[in-house]
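I'd like to ask you about the structure that follows.
With one protein chain held back, the other chains of the complex are shown just where they sit.
Labels A and B are assigned to the chains in the order they are written; within every chain, residues are numbered from 1.
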Amino acid sequence: MSSDALLFYAFAGVAVLGALLVVSQRNPVYSVLALIASFFGLSGLYVLLEAPFVAVVQIIIYAGAIMVLFLFTVMLLNVPREDAAEWDKSHPLYRPGAVRIGAVLALLMALQLGWALSRTPGLSAGVGDDTAAASSVSDLGVKLFSGAGDGSAGYMFAFEVTSILIIIAMVGAVVLARKRED
Amino acid sequence: MPIGHYLVLSGLLFCIGAVGVFLRRNLITMLLSVEIMLNAVNLTFVAFGRQFGTVDGQIITFFVMTVAAAEAAVGLALVIALFRTRESLNPEAFTTLKW
Partner (left out) sequence: MSGIIDYVTSPEFIAYSAIVGVVFMALQISAAVMVYAERKVSAFMQQRNGPNRVGPQGLLQPIADIVKLFFKEELRPKAADAFLFSLAPIISVTTAFLAFAPVPFGAPTTFFGLLDEPMALMIADVNVAVLVIFAVASMGVYGIVLAGWASNSKYSLLGGLRSSAQMISYELAYGMSLATVVMMADTMSLKEIVGQQSGYWLGVIPKWYIFPQFLGFFVFACAGIAETNRAPFDFPEAEQELVAGYHTEYSSMRFAMFFMAEYINMVTVSAVAVNLFLGGWHGPFIPTEYGWIWFVIKLAFLLFCYLWLRWTLPRFRYDQLMSFGWKVLLPLATVNLLLTAAGILYFNV
């Protein structure tokens, strides 16, 4: 096995194991930590895909900022565990109410994804076998900050819209989390 | 590595995230599961971007990350506001609008 394949399976294993732990942990703090481990696995995969900038940004934004926010909230609310009464040990398919519908939906979606993947042609084509990687940070910047039109589609408009989105989210978060005076 | 491996991995992660959203009864874990799903999609974007030799996949990933950050901020603010009124993170505790 080539070293690339070994690294792929190692990082993929970390990512999947982390994700599984997120879903199966009862303690949200452990869930958050498992998700961080999963992000590190994904970051390694991005390096394998020759996207080092995405890999570093994944660590800075996701693991460094968003997850700290989650951890902060978990610690602030100080509700470490789901109540034992709410944690039903029976199989999700036999549980009443929304959980059962959810389980069926999740199962259907997994089946459908598997079906779609099995019918997609060209899956065995190697990633980046025939094309050189376009991953230099300056390429990325030029594409991100150039306008649409003139032959190549730029992303400047989307970029500006994103900044509006962030302002709205920020104002919304402050308004929502503020203590009411009444 | 064949592109299929990345797609299968991404599909697997997406399913794990979906299962978390559907089955867990804790708002914070549900939000975390949404993050897993978003990341699964990011992986496909970057993998396809690498296969076609363009940077577009990576750029879309940045937009997804931005949306994820906004979603986390608003989502957690909602969680805090909900926790203040009901002292619970179980989504089934919020039944005031049910008759």
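Going forward, a residue touches a chain if its C-beta (ideal position, glycine included) is under 8 Å from a C-beta of that chain, and two chains touch if they have at least 3 such contacts.
Keep in mind the model is a prediction, meaning the values are calculated, not measured.
For the chain that is not shown, the touched chains among those present are A, taking the whole complex. Only one of A:M75, A:A116 or A:V142 touches the absent chain when the whole complex is considered: A:M75.
Within the whole complex, the absent chain has one touching residue among A:P52, A:G114 or A:G172, and that is A:P52. Only one of A:A65, A:L123 or A:L144 touches the absent chain when the whole complex is considered: A:A65. Residues of chain A that touch the chain left out of view are 29, 33, 36, 52-53, 56-57, 59-60, 63-65, 68-69, 71-72, 75-76, 78, 137.
Everything below uses one rule, namely that only the chains that are shown with their structure count from here on.
Look at where the CA atoms of chain A average out and do the same for chain B: the two points lie 6 Å apart. Looking at the complex, you find that chain B touches chain A at residues 1-9, 11-26, 28-29, 31-33, 35-36, 39, 42-43, 46-47, 49-59, 61-63, 65-74, 76-81, 83-84, 88-90, 92.
Taken in their complex, chain A has these residues touching chain B: 4-5, 8, 12, 15-16, 19-20, 22-23, 25, 28, 31-32, 35, 38-39, 42, 45-46, 48-51, 53-54, 57-58, 61-62, 65-66, 69-70, 73-74, 76-77, 79, 82-83, 86-87, 92, 97-99, 102-103, 105-106, 109-110, 113-114, 117, 120, 122-128, 131-135, 139-140, 143-144, 155, 158, 162, 165-166, 168-170, 172-174, 176-177, 179.
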